[in-house]
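Here the complex is missing a single protein chain, while all its other protein chains stay put.
Order of writing sets the labels: A and B. Residues in every chain begin at 1.
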Amino acid sequence: MAADPRFHPAAGPFALAQVAEAGAAQLRGDGERRFRDVAPLDAAGPEEVAFLDGRRNLKAMQASRAGAVVLRPEFAEAVPEGCAALVSPAPPLAFARIAALFHPAPLLVPGIHPTASVAPDAVLGEGSEVGPYAVVGAGAVLGARAYVGPHAVVGSGCVFGDDARIHAHASAICCLAGHRVTLHHGARVGQEGFGFAPTPEGRFVTIPQLGRVVLGDEVEIGANACVDRGALGDTVLGAGTRLDNLVQIGHNVVTGRGCVIVAQVGISGSTRLGDHVTIAGQAGLTGHLNIGSRARIGAQAGVQSDIPPGQDVTGSPAMPVKDALRAALYLRKVGARRAAEAGSLQDRADQKGPPGGRSGQTD
Amino acid sequence: MAADPRFHPAAGPFALAQVAEAGAAQLRGDGERRFRDVAPLDAAGPEEVAFLDGRRNLKAMQASRAGAVVLRPEFAEAVPEGCAALVSPAPPLAFARIAALFHPAPLLVPGIHPTASVAPDAVLGEGSEVGPYAVVGAGAVLGARAYVGPHAVVGSGCVFGDDARIHAHASAICCLAGHRVTLHHGARVGQEGFGFAPTPEGRFVTIPQLGRVVLGDEVEIGANACVDRGALGDTVLGAGTRLDNLVQIGHNVVTGRGCVIVAQVGISGSTRLGDHVTIAGQAGLTGHLNIGSRARIGAQAGVQSDIPPGQDVTGSPAMPVKDALRAALYLRKVGARRAAEAGSLQDRADQKGPPGGRSGQTD
Partner (left out) sequence: MAADPRFHPAAGPFALAQVAEAGAAQLRGDGERRFRDVAPLDAAGPEEVAFLDGRRNLKAMQASRAGAVVLRPEFAEAVPEGCAALVSPAPPLAFARIAALFHPAPLLVPGIHPTASVAPDAVLGEGSEVGPYAVVGAGAVLGARAYVGPHAVVGSGCVFGDDARIHAHASAICCLAGHRVTLHHGARVGQEGFGFAPTPEGRFVTIPQLGRVVLGDEVEIGANACVDRGALGDTVLGAGTRLDNLVQIGHNVVTGRGCVIVAQVGISGSTRLGDHVTIAGQAGLTGHLNIGSRARIGAQAGVQSDIPPGQDVTGSPAMPVKDALRAALYLRKVGARRAAEAGSLQDRADQKGPPGGRSGQTD
């Protein structure tokens, strides 16, 4: 089953040799066979290219009718009869490139929709597309081939490099961005962060938030995610850093390059990440921390202190992963044993007649 | 105090017999009494119908001036003097239907607002209402009585059955939906999910996300919640499944029917839920899991492994609820005991003069 052409029309077809070349994969099969699309293993047909995502899907591959499979060398011999192998040391990357061959990014339709509101002194680079009801503010500058989706807002003075993708309903204010930056649907960049001071009477006075958001090349901000501008100085996301949906980035957070921040993570103000930090879903980091490069933070972790480069932590409060796993195992055993004890005490009490006490009071 | 007529105008008044019939409730009282609205117990007057939400509100009911109360049989005798009883085995359901009698869903105002942007080949069913600045893309199809709110976006090729409600600021792309599907304000459906592969140099290459979102009949997506389309194949929410606000659904999640997913839950890619799974607020599920039908997952749980049908789990990592409760009790006792010990050591040290060491070093 190929991708739904209503949403993902396919280019091609392509000869398998061309497919292999796109994926920088070594071909074991007939390079002249023609292919029409990519598909998952369990639905792919003889004109479709699938992808083996690890040992766990070996059975699925052996049952598959896919005409070709992208896979690591150690699995190449396991392909079914008649199926070509596209051998790569990095199947996800190879598959990404092959999928992009069949489904190149849709061409922009250059032009400004008649309903869009673009300030007279805003600058849009060559080949840009601005959709219905989009707003581009005074003095904003977008580079070549910018895509500004329906209802998107690019605030006054904002600057984006080339190939910006600012999807429907996203907003960017007080923002400077490099090339190939993406704001997904409903992303919120540059708004006022959470800064205020209490008066003696208990009222709150907002502290003007006078910084900006600076996004490096290829930064991506997920749907409905929020990146607050700096209070003084900037909030900075380094080149290649990607935020998943519903992430919260507080004012003056600074990250290095290539950080991966999964859905619903929250990073409090002024915390700094090195390069290639990975933070799994729903984790939280308090403020003013330093997280070293290549640190990895587990799902739902609660990080309250600095993490050295390369360390893996999880748990709340976070601790080294090995310790956290042991602690969790221990707690689980304690809970299971005590639940079982309470259960048999209750059973014995039930057998003896009127209960001597509420179960659970052995604790 | 009736509902504010500026926001919730009331139909009626209605005779109590008709109210009872709407709620499929057994009436104990004068069926000809007239009623004007529903109201909460503590504010209802003699022309208003209230609702007893369990034993905890018995006192409130006995002090109430409500003219009628929907309640379970065992509480029927407890109604105050002059108050009619509307007896039902399922008071919430009965009350839902009675409230809907007084406050039917507002009628649509069929037509397309002059500022809406509807593609020439988009199809809108009979009686549909499209609001200001809404966008309906090329080839999109909505059934009868569709409501598309201000600024909502229905992307090219999307298909909705009858009675769609797509509220202000919501967006749906790459989406096929059944009947009576609701996207609440700011919901994000069908956008590109979080999929990319690293190059050897540490850059990220997006993996084209070539699937769709498929929503069964009566699915509801909460305000600002996000449902990513599939990477290959679809993200599927089964009929009747409801997502609360700010939920995150990753690519290729598949659920059965009637799942209940409370606010701020996150479900990672490719995890599958059976029917009638309940997930309480802020829980998180890792990817590629199988959650059996009727499993119940507690608030803030961290689920990292499969759950069999009908099991109740909580905690992070998640474990059977009974075990989790015991583990939490244990941890709380340990903490309280050690905090008390540290406190009395500090007291004794203070009494003895110069401290022998910082408190806390007994650990």
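Here, contacts are C-beta pairs under 8 Å (C-beta built on N, C-alpha and C of every residue); 3 or more make two chains touch, one makes a residue touch a chain.
These numbers come from a predicted model, not from an experiment.
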Of A:12, A:45, A:92 or A:157, the residue in touch with the unshown chain: A:157
Residue of B:155, B:222, B:269 or B:320 in touch with the missing chain, whole complex considered: B:222
Among B:76, B:100 or B:123, residue touching the chain not depicted: B:100
Touching residues (missing chain, whole complex) on subunit A: 115, 117, 133, 135, 139, 151, 153, 156-157, 169, 171, 173-174, 186, 188, 191-192, 194, 196-200, 202-208, 210-212, 224, 226, 228, 232-233, 246, 248, 250, 264, 266, 268, 282, 284, 286, 300, 302, 304, 315-317, 319-320, 322-331, 333
For subunit B, residues in touch with the removed chain: 1, 3-4, 6-8, 38-40, 43, 51, 90, 92-93, 95-97, 99-100, 103, 113, 115, 131-133, 150-151, 167-169, 184-186, 218, 222-224, 240, 242, 244-246, 257-258, 262-264, 275-276, 281-282, 299-300, 316, 328, 331-332, 334-336, 338-339, 342-343, 363
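Everything that follows uses one rule, which is that only the chains that are shown with their structure count from here on.
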Angle of the C-alpha superposing rotation, subunit A to subunit B, to the nearest 5 degrees: 120
Between subunit A and subunit B, centroid-to-centroid distance (C-alpha), Å: 24
